[in-house]
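The structure follows.
The complex is shown incomplete by one protein chain, all other protein chains being positioned as in the whole.
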Amino acid sequence: MSIQTLKGVWWKKVDPSEKVWLGIALLWCLILFAMMPLWHLKGGQNPSFETYRTTAAMFQAKVDALVQKAKVGEEKGIPVIAPDPKEDVYMLGRLWQWSPVLKLKKGQTYRLHLSSMDLVHGFSLFPLNLNFMVLPGYDYVLTITPTTSGEFYVVCNEFCGIGHHTMVGKILVE
Amino acid sequence: MAAVFRTCAHTGLKVHNQAERLIKVHAVAGVLSILFGGIAALLVLLTRWPAVHLLDPTNYYRALTFHGMNMLIFWIIFFEIAILYFAGPILLGSRVAWPRIGWVGFALMAAGSILIDVAILQGGADVMFTSYVPMRAVSHFYLGWILFAVGALLGVCNFFATLVVARAERTYEGSISLVTFGGATAAIIALVTLAHGAIIYIPTWLWSMGYVQNIDAGMYRLVFWGLGHPSQQINVTAMVAVWYLLATLTVGAIPVNEKVCRTAFLLYILFINLASAHHLLVDPQLSPAWKVWNTSYGMYLAVLASMVHGMTVPASVEVAQRRKGLSKGLFEWLAKAPWGNPSFAALVLSITLFGFMGGITGVTFGAEQVNIISHNTLRIPGHFHSTVVAGTTLAFMGLTYYVVPLIWRRAVVWPRLATFQAYAFGLGIMIFAGGMTTAGSYAVPRRHWDVQFANSIFQPPVEPAAYLFLGVMGIGGLLAVLGGALYVVITVVSVFFGKRIPDVAGAVPLAAVPQDTGKHTPISGTLVLVFVFLAAFIIYYFLNWKWLSDIWLVK
Partner (left out) sequence: MADKEEQKEKVPLAQAFFDNIFLLLVLGIVVPVVFYTIWGLLEIASIPLAK
């Protein structure tokens, strides 16, 4: 009985009917494990580990420089930039805004740097459902290639205070 | 202080009166917490249901913080400590090693939870239960965490001390029972958890008062989840121990093979805590090697353990039933099971929903890359409401219907309503979590007041299907809230007004344990069920990789 203390030896042989399940379950677990390294080798979607320490001031300066160089307009008071795929792209999150708006080209590959000026934010590309964390003090570099065109939005999906649900940015792909 | 014992007429167990009292106070505090958390659940539910959208933003975020704390931390941990006082002293027929420490621990936990609840209701801690720095709450919120964690730690240490005392005083011979072993596993996991809690909350508390300048956001997330996730693993482990216990109480089940069951618990001890990494898979501060190794619990060995328990528990039920003569075909043992017993209903729903919904979604979303299409969407609360709510909470509810007669020695009032309660809660959470998880696959964020983004500068178009599934979530949630409310009412009324149960054998109906025939009893029904489970697992898992491959390229 499961609630009785046990006298004597309970280390006994396992019945074959149980062994079948143990073996198959173990095999499935190894497959589960193998999928992750395999996807790193062959798959197209993997979390990056290109990360640098930064500060709000350092990162803001990079965003400002890029906006100066690549600004093509403004939407709702937020600069719109059309960056060259050869240079690094910067986007910052702060209470409660993503800036700048990006204009990207389908099929081109960009190095997108993300950082936060204040609290922790969540970068959620909507409605595609591609999610990464944006932390203050960290410059996270995602190497992304848009494979679909249209209007996409950056929804903040980590709670960041009372205006959290208003924090939406934009990415245009043509 | 000489220990005072009574012998339970129904189970023959020797019960130390201090153990019994400590169980009672912890259980009461737990039920109070689920009451508070449940009220907040209703408010939050009605806000996330777009057709209702009840609260304003401030109150929604406040209620959500309150719900997370009272449910995940207070209800679950109070109840777990109660289980440790049962699995330790009572199952070993021993005295509680340190009764006074037990009371001090309880007082600290109670004080901590009150401080936290007050801080939240004052509006001083709208930070969610994760309180990611540099978001700041009032300092007594962090102090409350520290008190609660230290109190729980004392309860856990008391359990270990009781193991030592029981052995030294020879209250038993041989090995501790399987349920006690499961309790010990939970207690080991709890020590790791609470230690991380102390490491992170002491500096954060000092920071909240200005004595520490800066806490790194990435470091906080790493250490916080060393607390936050393992506390869920205590749940899982305690829940599995309760499964074994309920299987014994409801149908007289005997573990089919102690070696297999205990080895599965050992895999939990060694590996389950690595899975704290689930929360950090799309964070900047950790490498893929760290992520892959930790998120997979070191090659999924803790998942293997859960798959083993998911087989051994039903198998033990099957064997017991077959030995009672219900051995026709594959499933007579299951068809003729005591479905009207609320605890049995809770057991079956808990195993099924935990496995098919919570387990499958958890392992899938916890794959490093699949997390890209799951992180911080409603898929995540959808997943954990099927583990910690449909799994753990329901199992604890089922156990309550034995705690009341055996510990309070009162009959459960309205037993048929109790049966309805278990089904309503289980099915409600099933519908609720199914709706929530599916809505999340349309990228609907969690912890978010406004599904439509009506107040933001841009209005992203939301899939109409997402609204449909949020409606499903709402309806299922209402049924679950009804089930939860009935649980609190039945429990409270029984404890105060239930008929007193006389101390004579048989007054509490416990299932007889069938004789071991010495022959092997087949478990073919269980094997069919677990292979159905595996098929569902495989399909859902690879579907998600397919969905992942449809998004942009990223590396």
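Side notes on the structure shown:
Residue numbering begins at 1 within each chain, and the chains themselves are lettered A and B in the order written.
Just so we're on the same page, contacts are C-beta pairs under 8 Å (C-beta built on N, C-alpha and C of every residue); 3 or more make two chains touch, one makes a residue touch a chain.
The model shown is predicted, which means the values in this text are computed figures rather than measured ones.
Contacts of the undisplayed chain with the visible chains, over the whole complex, involve A, B. Looking at B:H16, B:R262, B:R322 or B:R410, the residue that reaches the missing chain in the full complex is B:R262.
If you put the hidden chain back, the residue from B:A277, B:V388 or B:L548 that touches it is B:A277. Per the touch definition above, the residue from B:V179, B:V223, B:L326 or B:V363 contacting the chain not shown is B:V223.
When you scan B:L84, B:I188 or B:V388 for touch with the missing chain, the hit is B:I188.
Residue B:E173 is the one among B:E173, B:D503 or B:D550 that touches the chain not shown. If you put the hidden chain back, the residue from A:T51, A:T109 or A:T143 that touches it is A:T51. Residues of subunit B in touch with the missing chain: 160, 163, 173-176, 181, 184-185, 188-189, 191-192, 195-196, 216, 218-219, 222-223, 226, 230, 259, 262, 266, 269-271, 273-274, 276-277, 285-287, 290, 293-294, 298.
Contact between subunit A and the absent chain runs through residues 7-11, 51-54, 58-59, 138-139.
Definition applied: only the chains that are shown with their structure count from here on.
Chain contact summary for the complex, subunit A toward subunit B: residues 1-8, 10-12, 14-15, 17-18, 20-22, 24-26, 28-30, 32-33, 35-37, 39-40, 43-49, 51, 76-78, 109, 114, 118-120, 122, 124-140, 142-148, 153, 155-162, 164-170.
Those residues of subunit B that touch subunit A in the shared complex are 11, 13, 57-58, 61, 91-92, 126-128, 132, 134-135, 172-180, 216-218, 221, 244-245, 247-248, 252-260, 281-288, 291-292, 295-296, 299-301, 303-304, 307-308, 311-312, 315-316, 363, 367-369, 371-377, 441-443, 445-450, 453, 455-463, 513, 520, 522-524, 527, 530, 534, 537-538, 541, 545, 548-549, 551-555.
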